[in-house]
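With one protein chain held back, the other chains of the complex are shown just where they sit.
Per-chain residue numbering starts at 1, and chain names A, B and C are given in the order in which the chains are listed.
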Amino acid sequence: MNGWLAAAALLLIAGVGPSLWNAARGAPGRRVVAQNYATLLLCLVFLLLAQGYGRPAYVDLALVLSVLGPAGTLVFARLLLTGEEAGEGGEPPGTRRLTPVVAVGTAATVLPLCVVTGPGRATVKLLVIGALLLAGGVATTRAVRHG
Amino acid sequence: MSRRARLCVLAAGLLATAALLVAAVLRVPSFGGPWHPYGDRAVEAALRRNTANTVSAVNFDQRAFDTLGEESILFASVLGTVVLLRRTEDERTSEPRPVSVPATMRRYGIAALPVTLLVGLYVIAHGQLSPGGGFQGGVVVATAFHLLYVAIDYPALKRVRAVGLYEIGDALGEAAYVLTGVGGLLAGAAYLANVLPYGTFNTLASGGTVPLLNAAVGVEVASAVVVLLARFLSQALEIEGGRE
Amino acid sequence: MTVLPYLVAAWIFLVGVYGLATSRDLVHAVGCLAVAQSSTYVLLLSVGYRHGGTAPVFSDVKPGVTVVDPVVQALALTDVVVGATVTALLLALVVQTAKRFGTTDPDELFALRG
Partner (left out) sequence: MADPAVDDVLIVASLLFVAAAATAAVLNRDPARQAVVLSLLGLGLAVLFTVLQAPDVGLSQLGVGSALTPLMILLTVRKVRRQRERRDGERHGGKRRG
């Protein structure tokens, strides 16, 4: 049993799956928050997959998503949450919880990975991805609340 | 034809296509099987030419001519989009207003731009080694600039991005690909043949012409996406009016 | 499991075509076309998969391990990016349609022509 892959599968089914449900229904705000959760959690899935398959090269996917994911959410915040469609009942549910969830999830994923990887360039890359995820989480939360 | 009749025709077509697809799928070699004659040969050929990423080797060496075709489709679509979305004589532009954004977003935009740019360049540069390459990295590089629009505002993006430069970059990328191919002819081999020394396996300078073609594609894709988005942005945010 | 990926590819294609044909908005139709297009990537990569194989990228593994088929991956990867620029071209056509007729509903457009 490969624990990393099992964790990735669990996170995919229990974390990203429900995001699809929320992203496909309801007001734009709710959808954008779900999209935000999906990108940030998926980044962790990619990290777990890279470790589970024993392929450090796959970490590049997480790296790219950690910069492009927040960019995508900002696109929606700028073009979908402003104008006539905005202001449907204030702050969408789950906005406030996003940063703590991302912080805990990132710490719970990146730190064990760092321990397994040991000091070196790969660890620096992991820490950079973790920092980008946190910064992205904070900035996108702010953008969604700002509308 | 009424809407109802159209739906009936559609249903019949979809059902027939579904039946054909299912019939075909049942006779395809089963998922995950060991029989991959082309794949095995492609891997051998890539390793002979010291290219660690065999996918890049297929794209930029074994099937380089095919990729030229793909690139030309890209070039043509960008050209078409630029022509379709140009400002006509009877349209006027309005200066987009600056938007007030929270300081957190502004700081994120300014900090994330160079990081994203660096990630994109890294993905392009390691195309012949690890997953990535000109197609993927080019998109990341182009997206990086637009962080200024989504995190700050449109005037901020316009100050930094000179569209004319990227239009030239798009053409240069396409030309560089074609001319690298001519290099093969000059060396007495076929068009787009891999005539450079193959280098040391798993280093940046390996794979012969693969890194060159990869870089050309990176330049073209990045410029193409910037040019495309520039047209969409100016249509959506600046251009008003038009023929009646 | 032996045919599930192919069936999923077929489903994505059919559902995309259904959306394309019943769409009431050209922008939505372009989105549905993108969905139908993604079925080809699913099909190609499923054909190239090999049980127990890993990516045919030898920057971090030794040559000689079991790998999946790189040819189909090369086909899909260029098409993902080129497909996006073709989507852009189609969206540009939609913008032109909206400018000229003030609508992007295919039925309304049909009525205007007739």
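Throughout what follows, contacts are C-beta pairs under 8 Å (C-beta built on N, C-alpha and C of every residue); 3 or more make two chains touch, one makes a residue touch a chain.
Nothing here was measured: the structure is a model prediction, and the numbers come from that model.
Trainee: Given the contact rule set out at the top, which of the displayed chains would the hidden chain touch in the full complex?
Mentor: Output: missing chain touches A, B, C.
Trainee: Out of C:19, C:63 or C:106, which is the one that touches the chain we can't see?
Mentor: C:19
Trainee: I need the residue numbers on chain C that touch the omitted chain, in ascending order.
Mentor: Per the touch rule, chain C residues meeting the hidden chain are 1, 4-5, 8, 11-12, 15-16, 18-19, 23-25, 27-28, 30-32, 34-35, 38-39, 41-42, 45-46, 48-49, 51-55, 57, 67-68, 73-74, 76-77, 80-81, 83-84, 87-88, 91, 94-95, 98-99, 102-104.
Trainee: Using the touch rule from the top, list residues of chain B that touch the missing partner.
Mentor: 53, 55-56, 123, 131-133, 135-137, 139-140, 142-143, 146, 150, 225, 228-229, 232-233, 235-237, 240-241, 244
Trainee: For the chain that got dropped from the picture, name the residues of chain A it touches.
Mentor: Against the missing chain, chain A presents residues 1-2, 5-6, 8-9, 12-13, 16-17, 19-20, 23-24, 28, 31-32, 34-35, 38-39, 42, 45-46, 49, 52-55, 57-58, 60-61, 64-65, 68-69, 71-72, 75-76, 79-80, 85.
The rule we apply is simple: only the chains that are shown with their structure count from here on.
Trainee: Applying the document's contact definition, name the chain pair with more C-beta pairs in contact, B-C or A-B.
Mentor: B-C
Trainee: Mark out which residues of chain A touch at least two other chains, giving numbers and ranges.
Mentor: Counting only residues that touch two or more other chains, chain A contributes 57-58.
Trainee: Can you pull out the residues of chain C that are in contact with at least two other chains?
Mentor: 55, 57, 59-60
Trainee: If we count contacts the way the header does, which residues on chain A are in touch with chain B in the complex?
Mentor: 57-58, 60-61, 63-64, 67-68, 70-71, 74-75, 77-78, 132, 135-136, 138-139, 142-143, 146
Trainee: Help me check something: in the complex, which residues belonging to chain C touch chain A?
Mentor: 54-55, 57, 59-61
Trainee: Show me the residue ranges of chain C that touch chain B in the complex, using the header's touch definition.
Mentor: 1-7, 10, 13-14, 17-18, 21-22, 46-51, 55-60, 63, 67-74, 77-82, 84-86, 88-89, 91-93, 95-96, 99-100, 107
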